[in-house]
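My questions will all concern the structure given below.
With one protein chain removed, the remaining protein chains of the complex are shown where they sit.
Labels for the chains are A and B, by order of writing; each one numbers its residues from 1.
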Amino acid sequence: MLDQIHLLAAVTVLGVLEQAYFFLQVIYARRAFGISPPKISGPPEFERIFRAQVNSSEYFPIFLALLWQAGLFFHQGLAAALGLLYLYARYCYFMGYRASSSERLTPIYLSSGVLWILLAASALGILHFFLSHYVELNVLHLLTA
Amino acid sequence: MLDQIHLLAAVTVLGVLEQAYFFLQVIYARRAFGISPPKISGPPEFERIFRAQVNSSEYFPIFLALLWQAGLFFHQGLAAALGLLYLYARYCYFMGYRASSSERLTPIYLSSGVLWILLAASALGILHFFLSHYVELNVLHLLTA
Partner (left out) sequence: MLDQIHLLAAVTVLGVLEQAYFFLQVIYARRAFGISPPKISGPPEFERIFRAQVNSSEYFPIFLALLWQAGLFFHQGLAAALGLLYLYARYCYFMGYRASSSERLTPIYLSSGVLWILLAASALGILHFFLSHYVELNVLHLLTA
């Protein structure tokens, strides 16, 4: 069983490391700008770093859910590769947002695009499983027949 | 193995689509009310939409965790059906909260109720597994003996 998920597990752990990096940046920014918890408002420089972390945290479960469905039902290697691309886009998003609000846009489009591809792969893979399982219809056989 | 999780996977992907819909509503509301990131405060109409998305995001990992435990340890079909009901209740919650704070209450009670049922199913299923695994006690056999 681990054979079918080890690449997904590796990307998941890398994703956690990236989240940890984002959390640390917020802690450093809190010190740099003198904003102690539970306060979350401050100068735009702080709020951009804070919001970049919050946004990344909100998308993390969505990313993991799609990574694993795409990997289990479509193709593990492809899902893992897209997962790495997503983590790269998220890193660019965080660094861009820290610099200015507008610089977060290009990487957020990239990361959203990757998520939509993972979602399409998940949906196709699950649909294929439903068809072959319930209707005994094997689409790949049809295409190659 | 996919046989035991394909309904859970399908509901998971539908749940991600719903989260995507909520994120888009916040983006539209930011444009409509002229509230650029990283700002998160504004008129109550905006803050209600924003908070509805944040609350749904916070509950999403909890929902997935219970959906999958209930599906794996209790009954996949029942868990998936409850999952669809939860997603419907979340949609009503979002639309209600957008209209007014009080209109979020009925659907939030429904969605919480569904989560408690999923939690009970998970707990019962896991407890049954523990009993039959460690004490070799099969409760279903006892009941039908």
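Please note the rule applied: a residue touches a chain if its C-beta (ideal position, glycine included) is under 8 Å from a C-beta of that chain, and two chains touch if they have at least 3 such contacts.
The shown structure was predicted, so the numbers you read here are calculated from the model rather than taken from an experiment.
Asker: Please identify which residue in A:Gln19, A:Ser112 or A:Ser132 touches the non-displayed chain.
Answerer: Only one of A:Gln19, A:Ser112 or A:Ser132 touches the chain omitted from view, namely A:Gln19.
Asker: What residue numbers in chain B mark contact with the hidden partner chain?
Answerer: 1, 4, 44, 47-48, 50-51, 58, 61-62, 65-66, 69, 72-73, 97, 101, 104, 119, 122-123, 126, 129-130, 133
Asker: Which positions on chain A touch the chain that was left off?
Answerer: Touch set of chain A with respect to the missing chain: 1-3, 5-6, 9-10, 12-13, 15-17, 19-20, 36-40, 54, 57, 60-61, 64.
Just so we're on the same page, only the chains that are shown with their structure count from here on.
Asker: Centroid of chain A to centroid of chain B, CA atoms only: how many Å?
Answerer: Going by mean C-alpha positions, chain A sits 19 Å from chain B.
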